[in-house]
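Just one protein chain is left out here, and the rest sit where they should.
Moving on to subunit A:
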Amino acid sequence: MDLLSLSSGLLYTAFVIYLIAFVFFAATIKDKQQEKQFTLMNKIAISTTILGFIAQVGYFITRWMASGHAPVSNMFEFVTFFGMMLVLAFTILYFIYRIELLGLFALPVALLIIGYASMYPKEVSPLVPSLKSHWLYIHVTTVALGEAILAVSFVAGIIYLIHQINQSKTTVKTTWLEIIMYAICATLGFVIITTIFSSMDYNATFSYAVDEEEMTLEYQLPAWFGPENGELVTDDKMDAVFTTPGWMHGAEAPRKLNTLVWSLTAGLLLYLILRISLRKRIAAAIQPLLKKANPELLDEACYRAVAIGFPVFTLGGLIFAAIWAQEAWNRYWGWDPKEVWALITFFFYAIFLHLRLSRGWHGEKSAWLAAIGFAIIMFNLIVVNLVLAGLHSYA
């Protein structure tokens, strides 16, 4: 067996082990013991998580050996690595605070992220000259770790919110919480839809003209939104129903819009199925499972993750980034969208810390901020790469 297939085998193994660890963490809910004690089920759950992490480290090392460079150079590799760092960050916070509920939520998020990553092309891609530097792995790994620790603050924050927010009537807060639940459904929807159609080898090619130049666009999902003046080339495939609005100019915008609409629809379907079968808001359905939660501890874990993650993110996302940019592009700062959004992330968590430490924004306010922070990180990871073209758009 060659290194590369060993590598993908290990990643698959890690995914399955995380899934099992998640089941173990779910089992701790039923644990009647006091929360502060380290029950057997707890130990099994965290050990399984660590085992999964080791398997994923195995994936990382073997892929590095196979490709000759740190596997953090394209969307699949980076997002996978981010998922791995999320597990690491969760493990660190778990050993500080011993909150098993954190695992119950962090692992599904990590699974979703790794699942999302595997929807991108998995081939080993060559490095263009500007990426050939030790800073590739120094910068990218630190950024991923920093963002992952910040993501744990989101996880703690969301548990806090589900636990604390009054679900007896519909309010702005319950609505926002449901929007977060829907966003998670939409991500899952994207993974499911993409998996279904890629297992069917679905492919429809459209040809269209830009400035009298013939272009083609391949769809891996049935096209609802086709390119302007596009023509379906592949036989026996669904033709586009709508035309992509003309103001969407980004590279391959029609296909991205199509994927987005598919994901949102699939997510809506998932959400509605859950909502109807539960007969209440999803957050309201989760709330009773969190009886054991200690809101004060969750609040501190939410803040502490920011306190730990903020310096790591600043070091990786701004300082290491600037040093490398100076070496590769001869300017330490260039206002590239990715850079700007890293600065925005920095600004945001600086605000978070000032409000918390100097103006006493604890509890719910702090938890909502953690959720917004995670949205900014995800925006920088996904939207900036895919929509706002720039030096970092490697997918």
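In this section, a residue touches a chain if its C-beta (ideal position, glycine included) is under 8 Å from a C-beta of that chain, and two chains touch if they have at least 3 such contacts; residues count from 1.
Definition applied: contacts and distances are computed from a predicted model.
Missing from the rendering is one chain, named in UniProt as "Cytochrome c biogenesis protein" (options: "Acyl carrier protein", "Glucose-1-phosphate adenylyltransferase", "FeS cluster assembly protein SufD" or "Cytochrome c biogenesis protein").
Per the touch definition above, the residue from A:Phe60, A:Phe81 or A:Trp341 contacting the chain not shown is A:Trp341.
Considering the whole complex, the residue from A:Leu6, A:Ile29, A:Met238 or A:Ile351 that touches the absent chain is A:Ile351. The chain not displayed touches subunit A at residues 4, 66-68, 97, 121, 123-126, 128-130, 132-133, 135, 246-247, 249, 296-297, 300, 304, 307-308, 310-311, 314-315, 318-319, 322, 326-332, 334-337, 340-341, 343-344, 347-348, 350-351, 354-355, 357-359, 384, 388-390.
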